[in-house]
Every structure is written in structure tokens, then in C-alpha cells.
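Every protein chain of the complex appears in place save one, which is left out.
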Amino acid sequence: MMTVKNKWVPYLFLLPAFAGLLLFKLYPIISALLQSMHTLEFLTQLVRFVGFENYVSLFNDPVFWNSLKVTLWFNLWINPFQITLAFGLALLLNTGIKQITFFRGINFIPVAVSVPTAAILWKIMLSPEQGVVNSILVALGMSPQPFLESSSQALASIVAIASWKGVGYWALFLLAGLQEVSPSLYEASSMDGASKWQQFKSVTYPMMKRPLTFVVVSVTVANMLLFAPMYILTKGGPNQSTNVLLLESYNSAFLYSDMGRATAIVVIMLVITAIIVAIEFRILRAKH
Amino acid sequence: MKKILSLISMILILLLAACGGGNSDISDENADTDGDETGGTELSFIAYSNYEAPLEAVIEDFEAENPNITVKLELAPFEQLMETIEIKMGSKSEDVDLLFVDSPLAVNYALKGYLEPLDSLMSPDIADAWVDSAVDGVTFQDQMIAAPMNSSSQVLYLNKDIFEEKGVPLPKENERLTWEEIIEIAEQLTYDSNGDGQNDVFGFSFDQIDRAYQLLALSDSLDAEMVSENGLEATGYTNSPEAVEAFQFYSDLFNKYGVSPRIDRAESIDYFISGKIAMYLGANHNLPKLEESDLNYGVSLHPYFAKGEVATPTGAWNVGISKYSKNKEAAAKFLAYLTTGEGAKTVFEIGGTLPVANELLDFIETDPMYDEFPNNIIRISATESRETAVPRPKTPGYLEWETNMNGAFKNIKNGTDPQEALNQAASEIDNLLKKYEEAVE
């Protein structure tokens, strides 16, 4: 880290990016967030300052508490699930079998599928009546499942769909990290007679902390902000079982004519995300 | 230091020049089309993308008659239309002149100040051009806030092959079955065609599964009001005994009789076309898609409950003028052209949707062209829209109501007790409608 004589140098490097960030990201963010303390009056179109009224009414709203629960529950499952699978896939794709480039290529394909497209494709695949997956289940002698139509399976189905698209992407970041781990480290540890698991714990994992931090933080943020599958597939149902906070915020903004509520929800989400990310940074801090 | 400064400023300049250059090219192009040639007005019209063909045709004719006005369509897909309108109108953008207004949203848009009342902009007797129910839908505080463009109705489409295979007599074209009879017939037409132990042909399906637009016909047939007079209370209405009875029937279709497939609205017509549904209660609008397919189909009238009255769904697209528009006069001129006379005729002929202009409805009811199948489907729809159609509940919070009701319908389809689902929905709706209390006195 350098201290420069001319103190303007760092700011000049930051200038172009911050010009863009300030104008097109931070200004809209701030003006949106200010709305969480305002309400728009009907007919007169006057904006009235209401302080924390939007937050207070959220805390008295069972729909909000349910959404908060669903969001935390969803993230509690999907983040470890995706990270574990991505790590496993990265390990698999790091093996020395001959056709590995081919298999790597295949796992990269879903990355190019946009979330709405993935959602619509899987919706048809998972259709409870004669969907392809159910047809396969029936052909295998199992009973058809309701998937997205049941409050006990809908959230899990969305976890699966999002992971179908996401795991390959995140695995590529981790795969890259794995390739950096010097083979000599493995050789040294196997000379000591370490088992595969000990090798993973003492060599692979510590060397992977940096890429893992990147992936863990990105996965967390991405999944906190994920609502397109719920919007397209379930609209938050059945029985509110997939009604994540961002979907509730989206509905408030665009269907319920209530921008104040929508932005208040987002502020709460931002606080939660920040806390989770801070914890993740701490846990994964590389020891230098 | 100087070097850095000059380099960075050079990059910034390059950046701006690159983008700015691209920009000026484009604005030059625009300037050519709207400014220089005519010196006239350009109107921007947010429309639902499915209406591109008829609207382009109307615009072409209109521009020929009014060389100093051009109309530019801004098309949004169905699922994103509301959102596009909310963002553009929410930012009070002046670049919107005309916008699509779904009938039940008219009040909400008016409350949010999106719409300019039309009474001062259009001739006072223009309302006589349209059917009363359509005009009523866009009237708020005794002012017309949008002009009706088209409408829709539902008929019962029948797969003749399935009826024949099961030896069930086909209902007649002018016959109106009761829901009780529908169940009876549907049970005979639901079966496993390939022997895998799962039913794959179903007796009956709605077109718009889980959507209030279509399912309201059930509660309307039992005369259940969905919201209070002032449109701010759902509890006691949405979950009234009549409503519960009506939607218990919806539940029974799937859960008790098993005559309807648990599919999604987007799949329903494809199931019918693929020969997996015997009776399909669908929009007059489905006609072109059915005609394109090889399906051997017939038609009958919309059902009703034996003890209730005849009620059919209706819903229309209307067009309103933005309050923030700078070209209200020109916009009103185009709006009158689009929704009456030649324009309305073009929308009907090219778009194939059901008109709301009395002139066209009279024509459909009398012209021999609509005597025979399949064109008689249009006549049936026209008649239904005038005689049996019941508009959707009038409330400023229609989207709040509909969003929660659609969710409740889905739960009911999947086996939730209707009373429970409706109670839940009603209390959530009430909560969301509170914010309108001050506005509606």
C-alpha cells in the first residue's frame, strides 16, 4: 500500500468510475431510499414526510414477517447448497480425466441461460400434470410430484432451478483457485501420509480462502436479490411459501402503489445483507 | 503529475466523445423524422405488444389524414406492461402521451394522477359511441378518464373428437349448460388414454386458470359482490358464503371430481389444442389460434349455476391520455380516431378482438357473415358482452385485490380449503386497501 506525495492521484483514478457510480447508481439509490421515509398522497400527488411510519407498519404486518422468514430460510439453504455443490463440481472438473474440457464446457452452458428463460424452461419440465420430469418419474414407477404447486416443495424446487443455472458459474471461479494450488503442496502432504480429507483440510481449503470469499460473498448477494424465479413461477405462493422480501417489495412498488413500503423493505434487506456479508468476510479472512 | 492529469482527462474526453458521438447520430435521425419534415407533433403511445399490427394500421391511416401528427408505439410485453407504466408515470415523464389502461385499473390510475380527464378534450356525446358497461368502467367521479378500445368474452369450446370417442352427445351451439351439467359430462370425458395409470385427457378446463378475470364468472353467477360499495373492504365480501360456495366449485373441479388438469394458465390452450381437454372455456380471442390448428372443435355458451344467474366475464383495454403529456389536444384527436369509426373498425378487423363500439356490435349481430361457425363465435361473444357480462369489482386497489385473489385461487386449486384461502386473502387485501381511505371519501 502506497502513500503518494500528490494526494489527488488516487482520486483521479477513481474519478471516471465514481462519476458513473454516483450519477447512475448512488443518486438513484439515495433518492429511492429517501422514499422509505415518505409517502405519496393520492389525488394531490404531494409527497409527505412520514419518518419511520413505513417501517412501523411493516413491523406490524404479518406478510412482512412471513417474507422475512422465507427469505432467511431460502438463503440458509441455497447459499450453502450452491457453494458446496460448486466446490464439489470444481473439484470434479479439476480431475485429470481426458475429456475434462468437454465436461467443463457442458457445465458452463447454463451460465448463458438467463434467469427468466431458465425459469420458464423448468416450469414446463416440472409441470405437475404431464411435465417431463413427472413423466420420467411415472415411467420409473414413482408417483408424480406437485413441485411448484405445493407449499412444501415450491421453495426447494426454486433452489434447484437457481442452482441448475448458478452452480456451474460459481464452480468456474473455484476451479480456477484449485488450479493455483501448487501440486508440490499435495506431494508434500501425501509424503506425510495424510488422508484425502486431511489433505483437503490442510492444503486445499486454506489455499482456497480468497476465491472462496469472492464466491461466498457474490452468491450471498445474488441470492438475497433473487426474485425473478418466484415472480415467474409462483408469484410468491403457494400459501406465501416462496414470497421472498424482494418479491414483496416488487409487488408493493408496481402492483400495490406503495413505493414507501417497497423501499423500506429494501433498506431492511440491505442491512441484513451487509451483516451477513460482514460475518462471511470475518470467517473467511485469509491469515497472512 | 501533469501527465496523469492530461491522460485521465483525455480518457474522459474520449469516453464522452465516443458516447456523445453515438448519441448525436441518433438524435439527428430522430430529428429528421419528427421535426424537419412536418414541424408537427410526435405522440408516444405505451401499448401492449400483442396489438402491434392493428395499432400500426390505425396509425398509418390516421397519419395520412393528419400529416402534422405522428404516433410512435412503445410496445411492452403483457407481463411487463404494468411495470413499464408505473415506472414511466411514476417518474412523471413527459415522454408519454397515451397509454393502455386495463378497465379495473382506471380508478387507480386516476387516483395516482396518471390520467387526464377526457371530458374537456373530447366531444361530450362521444360516450354514446360505446356500450354502456364499457363507459361505466372508465368513469371516475363523473368524468371519463379513458376511452374504451375493445373487449373480450368467453365461450365454451368443445373437442368434437373426444365427445365422439366417448359417445357423449355434443352440446348445441345455442345451448347454455349449467355447471352441474358440465361436471356430469366432464366426468365421462376424463380418462387415461395410454394406460399408464394417470388420467391424461380431461373433461374441462378454464383458459385463464387461477385468474380473477375468468373465475369471477363463478361468483357473479351466485351474485356475490367482491368488495364493498366504496371499494375499500374485502372482508365480508370476498369471503362471503356465496363466494365460498362459488370457489368451492372451483376446488371441486380439481380436487373432488378431478376433471380439470392442474396446469398453468400459459399451458391451457396448448393442452386443448393437443387434444388433452374436451371442454375448454376460453376467450373469443383464442379463435385464430384454434383455426390455425388441426383441431376438430365446436362451440357452446358460457355455463352458469342452476340456481344462479347467467354471468360472463368481460374486460377491456382502454386508452388514456397522460396527465404529463404536452400534446393533449393531438393525443385526444388520435384517441377519438382509434376508438370510434374507422379506427375502431380497423382494430376489430385486423386485431380480431371484440369491439365496444355500438356501431360494430350492431353490425356483428345482424350481418349474415356471422351466422355460420366459426364466425358465430364472434357474434356469441358480442351478444354476451352486451347482455350477460359482469364487470370486475370497482376499487382503487384492484391490483391489490387481484394479486391476492389469484394467489388464493391457486391455493384453492391445490387443495386449500376455500373458506380459509378467501379469509386469508380478504384480510391481506383489507390491509393493503387502507392507504386509499383518505383518497376515497
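A and B label the chains in the order they appear, each numbered from 1.
Here is the rule we go by: a residue touches a chain if its C-beta (ideal position, glycine included) is under 8 Å from a C-beta of that chain, and two chains touch if they have at least 3 such contacts.
As a working rule, contacts and distances are computed from a predicted model.
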Complex member absent from the view - protein name from UniProt, among "Phosphonate C-P lyase system protein PhnG", "Carbohydrate ABC transporter membrane protein 2 (CUT1 family)", "Acyl-CoA dehydrogenase" or "RNA polymerase sigma factor SigM": "Carbohydrate ABC transporter membrane protein 2 (CUT1 family)"
Contacting the left-out chain in the complete assembly, out of A:37, A:50, A:72 or A:121: A:121
Absent-chain contact - pick from B:95, B:165 or B:181: B:95
Residue among B:196, B:329, B:342 or B:437 touching the omitted chain: B:196
Which residue of A:43, A:142 or A:274 touches the chain not shown here: A:274
For chain A, the residues touching the chain missing from this view: 1-4, 7, 9-11, 13-14, 16-21, 23-29, 31-32, 89, 92, 95-97, 101, 103-118, 120-122, 124-125, 130-132, 134-136, 138-139, 164, 168, 172-173, 175-177, 179-180, 183, 207-211, 214, 218, 221, 224-225, 227, 246, 249-250, 253-254, 259, 262-263, 266, 269-270, 273-274, 277, 286, 288
Hidden partner chain, residues of chain B it touches: 1, 3-4, 7-8, 11, 15, 18-20, 22-23, 26-27, 30, 44, 48-50, 72-80, 83-84, 86-88, 90-95, 194, 196, 198, 200, 266-267, 269-271, 273-276, 283, 285-286, 289, 292-295
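Note that only the chains that are shown with their structure count from here on.
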Euclidean distance of C-alpha centroids - chain A vs chain B, Å: 34
Complex interface listing, chain B residues touching chain A: 1, 4-5, 8, 11-12, 15, 82-83, 86-87, 90, 108, 111-113, 196-198, 200, 261-264, 267, 276, 396-397, 399-400, 403, 406-407, 410-411, 413-414, 416, 428, 431-432, 435-436, 438-439
Interface residues, chain A side, partner chain B - complex: 6, 9, 12-13, 15-16, 39-43, 45, 61, 63, 123-124, 127-130, 138-139, 144, 146, 149-150, 235-240, 251, 253-259
